[in-house]
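What follows is a short report on a single structure.
For this view, one protein chain was removed and the others were kept in their places.
Labels run A, B and C following the written order; every chain starts at residue 1.
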Amino acid sequence: MHEPAGDGPARRLGAAVVGLGGAVATTAVAGVELLRLGSCGPEGLPLAARGDLVPYDALVFGGWDVSADDLAKAAHLHGVLDPAQIEAVAPRMQQLRPWPAVADPAYCRGVTGANVTTAGTPRERAERIRADLRGFRTEQGLDTVVVVNLASTERRPDPAAPALASPEAFEEALDRGDEAVTPAMVYAYAALREGMPYVNFTPSVGADAPALTELAERLGVPVAGKDGKTGQTLLKTVLAPALRSRALRVEGWYSTNLLGNRDGRALEDPDSLASKTATKGAALDALLGYPVEDHLVRIEYYRPRGDRKEAWDNVDLVGFLGHRMQLKIDFLCRDSVLAAPLVLELVRLLAEARRRGERGPQEQFGFFFKAPATRDGRVPEHALHRQERRLLEWLDRTGAPEVVRP
Amino acid sequence: MHEPAGDGPARRLGAAVVGLGGAVATTAVAGVELLRLGSCGPEGLPLAARGDLVPYDALVFGGWDVSADDLAKAAHLHGVLDPAQIEAVAPRMQQLRPWPAVADPAYCRGVTGANVTTAGTPRERAERIRADLRGFRTEQGLDTVVVVNLASTERRPDPAAPALASPEAFEEALDRGDEAVTPAMVYAYAALREGMPYVNFTPSVGADAPALTELAERLGVPVAGKDGKTGQTLLKTVLAPALRSRALRVEGWYSTNLLGNRDGRALEDPDSLASKTATKGAALDALLGYPVEDHLVRIEYYRPRGDRKEAWDNVDLVGFLGHRMQLKIDFLCRDSVLAAPLVLELVRLLAEARRRGERGPQEQFGFFFKAPATRDGRVPEHALHRQERRLLEWLDRTGAPEVVRP
Amino acid sequence: MHEPAGDGPARRLGAAVVGLGGAVATTAVAGVELLRLGSCGPEGLPLAARGDLVPYDALVFGGWDVSADDLAKAAHLHGVLDPAQIEAVAPRMQQLRPWPAVADPAYCRGVTGANVTTAGTPRERAERIRADLRGFRTEQGLDTVVVVNLASTERRPDPAAPALASPEAFEEALDRGDEAVTPAMVYAYAALREGMPYVNFTPSVGADAPALTELAERLGVPVAGKDGKTGQTLLKTVLAPALRSRALRVEGWYSTNLLGNRDGRALEDPDSLASKTATKGAALDALLGYPVEDHLVRIEYYRPRGDRKEAWDNVDLVGFLGHRMQLKIDFLCRDSVLAAPLVLELVRLLAEARRRGERGPQEQFGFFFKAPATRDGRVPEHALHRQERRLLEWLDRTGAPEVVRP
Partner (left out) sequence: MHEPAGDGPARRLGAAVVGLGGAVATTAVAGVELLRLGSCGPEGLPLAARGDLVPYDALVFGGWDVSADDLAKAAHLHGVLDPAQIEAVAPRMQQLRPWPAVADPAYCRGVTGANVTTAGTPRERAERIRADLRGFRTEQGLDTVVVVNLASTERRPDPAAPALASPEAFEEALDRGDEAVTPAMVYAYAALREGMPYVNFTPSVGADAPALTELAERLGVPVAGKDGKTGQTLLKTVLAPALRSRALRVEGWYSTNLLGNRDGRALEDPDSLASKTATKGAALDALLGYPVEDHLVRIEYYRPRGDRKEAWDNVDLVGFLGHRMQLKIDFLCRDSVLAAPLVLELVRLLAEARRRGERGPQEQFGFFFKAPATRDGRVPEHALHRQERRLLEWLDRTGAPEVVRP
C-alpha cells in the first residue's frame, strides 16, 4: 500500500487539496499554470532556485470542495487574481472541478455548499476519500501524491478525547462515529492509510491529533503543519527575536487583523476563531523567553477588503532605564498571494521528504507554519531565521536516504 | 606606551567620550549610576547577563564637550531622563565636567559651544588630547581606557585625499594642517597612539580612514565602528532578510525620520546629512541581493520631538504572480535610550578585545553598527541575526588570547 | 428649593462630581489650580476667551468616589499629570477628599472601593446625596452647583422599563428599589430635585432616562449629555462630514481603542462595554446619510498605556468610478487630558444655562458629546462644525433670559 521511496525527484507529483475551490488553492493552481507559461517570476517562492526539488510544472492538482464550480469560475469569484491572469490560464482551470467534499457544518459553521457528501459513518467517508486518492493517482499516472488541507478552520476538538489517544482508539471511533473525529482528521487519516504525505496549512487539528501522529510514524509517512505563517505572525516571528537581541522588553503586543474572504467568514464562528487565535498566540512568549501579559490578538471579518488583509500591530517596549517606546506595523497584505506559493513549496518538500524516507512530523518545515509540529512534545522553534537555517541545512544534506521501515 | 593585554577583566575601565555632554553620553553615564543604585533593570543591555565582561559599575567616565556644563545640568537640558532619575544620581553627575573639546565649525556647522580649543595645528591638538587621556588614566587609576566618539556628525571628507592614504601621509598632514584631517580623526589618532581602543558610534569618518585603520593594525589596537544601529536601520536589517527569506521582492522603500535633538540640528547642515544618509542607505541592497532603485531615506529636523525620534517606513513589495503589498512601520523610539546601553556594551567589548589582543577593525562587533567596519574591503554583514550569532560566537570562544605582536 | 436665576455670572460656582477621585476629575481639579497659579495656558479649553462665562478660578469642587484617597494621592496614582504639576498644587488637592459614593457592583462590576454607601433603598440614597449637595452649597457659600457624572460606565438598563417611563413611576421605583433605577439615575434625580443642573459625561443612562428628562423639564433644570466626545468619535464627526462633502462613499470603518485606565478596566465588563459602543456607533450613519454595514468599533483594555489612549481607525472609501482608497488615523491621545477641560467648560455652560432659565436637555451643548441629548426624539446633530456653530450662536445670543416657571 505504501509508495516506494524513489531515487530522484518524482516526475509527476500530485497535490490533492482539501478546499480546492478556495482562494489559496485556486491561486496556487493558476500560479503553476502561469509559471508554465513563463508569464510570472519567482516572487513569493522561497525555493524557486532549488533544482533538487520537483519542478513546479510537474505538479498536478485535484481535490475536494463544498462548491462544484470549476476553478476558473472559483478564481473569478475570489477576486485574488487579475481577470487577465485568470483568462490566460482559463482553459486548464475550467477543466478542474472539485470532487464532493466530506464536510460537516457542526465543525465549521460559516462555510458550506452543495458539493458535499454527508452520508455514512466517518469510516465510510474515509474510504470514499481513499478511493478518490487512489483514482487520482492512477488516472493521472502520478509518482507521488501529497494531500494538503486548505479548508476553512474547524472548531477545536477536545485534545484529550479518548478517541484521539491512539491509532487503535481512532479506528474504533471512525467506526462508531465519535464526535471527536473531525472532517480534517478523516482526510488526514485517509492520506496516511494511502501512504501519502499530508500537509496541514490550516489551524484545524489534522494529523497532529496524537492518534494520527502515531499512525504516521508507524506507517512511515511524513506529515507537516500547521497553520501557514504568512502575515502578522510571520512579522512577529521576525521582530520578536530582534527585540530580544536588543534586550528591549515587550510590555504589550496588540494585533488586529481585518480580512473579508471566506476564511474570515468562517472565523465569525467563535469556535473556529478559538482554533485560530490559539495558533497565533503561542509563538510570542516562546520567542521572548518571558510571558507577555498584554498580548491581544484580534481577527475581524471586514468585508470591504475581500482577500486583501490588513494586519495592524502595536508593540509597547521598555528600553534602557525603563523608558517606553512604541513600534507599530501595518501590513497591507494579500492572504492568498502570500499563502499559495508556500503551499507549492510544501508539496515539493513533502515529496522530497517521502523520497528520503522521512516519517512522522517534519520539524525542519517549521519555517512555513504558525504552530510547527514537533515530536515528543518539544517546544517548537518560532524564529524565522533559525527555521530557515534548519530548512536549508536539511535540503543541503546529502547522502543516501534513510531506509523506510514498513 | 601600549597598555599590556591582561589576563582577566580589567577592574577599572575608563570611557573617554567625545561629546560627553550630549544626550547619548549623559544617558549612558546616568545609566551606570542608576544600575549601581539598583534602581533599574537590564532593559536595553544585550549583554547584561555576561559575567565574562567588565561589570557596568567598573566603568569610569571622562571626556570632551563643546559645552562646559556639568553632566547633571546637561542631562536636564536634553530632557531624555525623568527629572527624578537625574535627581537620584545628581551628586555624581555634577562632579563630571567635560574637558575642552577640539572642535571646528568647518566640519560640523550645526553644533558649537564655549568649551572649545581651536588654537594650534592638528598635531598640537592631538598632543593635547593624548595628554588628556594619559591624565585620565593616571588620575583615575584605570586599567584600560576606551575612547568613544559620540559627537555630532561631521561633514564627509574626500575619502581619496592623499593625507588619508597611509599612516605616514597622515602624520605629515597633522603637521601641516591638511583639511582632510577632521576633528574626529584627530581624536581617533590620539587614542591609537595611546594604545587605547576606539569606538566610533557616529557616521563621521574616524578610525575608518585608511591611514588610521592601518595604524590600528600596526599598533595592535582594536577599533570598532561605525554609526550606531538603533532605530530605523535596526528594523531594516531585521525585516529585509525576512522579506528575502520569503522571496518577497522589494520594489521601493521609503524611510523618513523626525528628530529634534542636537544631532538633528547638526544634520540640518547638508554636508553632515550626506555622511548620515550614506551609512543609512548602504545596507539594504546588500541584504536583499539586488538594487532597490526607489530607496529613499529622509532625515528631518523637527523640534517638537526633542530626543523622541519617529522613524516611519513604507515598503512596497511584490509577491506571487506580481501582486503588490505594502508594509509600513512606525517606530516611536527614543534615540538616546536606544543608543546609550549599546555604548556601554561596546566599551566593555573593546576592553575585552584589548585583553584578547585583537587588533584593527573588529568585524564581530558589526551587530552594533549601521556601517560595520570590515577588513580588506570585504562587504559587511548587515543582517542582525547573523551579526548577533557572530558576536556570541566570539564571546563564547575560549582558549588563550592571541599573542600581541608589537 | 430652586436656586434663583441670577442676572450675571455667578461668583462661586460649585461642581459636585460623581467620580471625583477619577483620572478626569483629578485632572480637572488640578487644572483649575494650575490655571489659578498661571502656570499653564488655555490649551484644550475651547471657551477660554469668553468673558461672559464664570471664570475658571471661581470653580469649587466637591464630590463622591468609591475611594477615599485625597485628590493629590489619587492624581499621583492615575499618572496623568507630571509629578511636578501635582506637587505644585498639592496643598489644595490634599484637602479634597471624596464623599462616600452610592455605588452598586451590580451596575459596574469592574470598579469598586471602600468609600461606598450601599445601605438603604434608592430613596434613602437619593436623600443622602441631596443632603451632600445642600451641605456643599451651604458650607462653601456657592451661588450655583452643577452636578457632573464622571463615574465609570454602568451597564445599560432596559430603556423600556416601566420604572423609567414617567416621574411618577420613577418616584415609586425609588421607594421599592426597582432594579431599573441605576446609581447614575439616583445622582441625576437628586440633582434635579435640588434644582441643580446636571451633566452626564459618561455613556451611562442618567438624566436621559425618559422619567428624568421629563422631571428636568417640569422642574426647570437644564441638563446636558451624554458621553464626552474626546478622541476617536471626535475625529469621526470631523472626517465623516468631509467625506460626505466630497461624495466619497464609506464602505467600511474599523475603529479600535487601546486604553489602560480605570475606565478601560470597567469596560472589560461586557455590559458596560455595550453602553459604551452604543454611544460610539450612533453618529456615523447619521453623518453620512446612509448605513455603513461594516462599521466595527472595538475597545480594548490594554494596560501598558494607562491613561494614554490610542485610537486607530481605518476607513475604506469608494471614489470616482468605483475606485477604492483607504484612510487610516492613529490618534495617540490622552483620555483625561482631552476630557478634563471639556468638563470645566460644561460646568460653566450649565451655570450659564441655569442663569438664562433654560430647562431640560440643552441641545446646543451637543458639541461636547458622543450621544447628544435632544428633545422629542429628534435626531441629534453630530458634525462638529455645525455643533460648534450652534454653541457659539447660543452664547452670542443676547436679550433677557427666559422666565423660569416653577
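Rule of thumb we're sticking to: a contact is a pair of C-beta atoms (placed from the backbone, for glycine too) under 8 Å apart; a residue touches a chain by one contact, two chains touch by 3 or more.
Since the structure is predicted, the reported quantities are computational estimates derived from the model, not experimental observations.
Enquirer: Among C:C40, C:A68 or C:A286, which residue is in touch with the absent chain?
Expert: C:C40
Enquirer: Out of C:A30, C:L174, C:A209 or C:A373, point to the residue that touches the absent chain in the complete complex.
Expert: Of the listed residues, the one touching the omitted chain is C:A30.
Enquirer: Decide which residue listed in C:A48, C:L77 or C:A169 touches the omitted chain of the complex.
Expert: Of these options, the touching residue for the absent chain is C:A48.
Enquirer: Could you list which residues of chain C touch the chain missing from the display?
Expert: On the chain C side, contact with the omitted chain comes from 27, 30-31, 34, 40-46, 48, 80-81, 85, 234-235, 238-239, 241-242, 245-249, 318-323, 325-334, 337-338, 340-341, 367, 383-386, 388.
Enquirer: List the chain B residues touching the unshown chain?
Expert: Considering the whole complex, chain B reaches the absent chain at 251-252, 254, 256, 258, 293-294, 296, 298, 300, 302-305, 310, 312, 314, 316, 324, 326, 328, 330, 332.
The definition used in the following text is that only the chains that are shown with their structure count from here on.
Enquirer: Taking each chain's centre as the mean of its CA atoms, which one is most distant from chain B?
Expert: It is C.
Enquirer: List the centre-to-centre spacing of chain A and chain B in whole Å, with centres computed as mean CA coordinates.
Expert: Result: the chain centres lie 45 Å from each other.
Enquirer: So which bits of chain A are touching at least two other chains?
Expert: Residues 326, 328, 330, 332.
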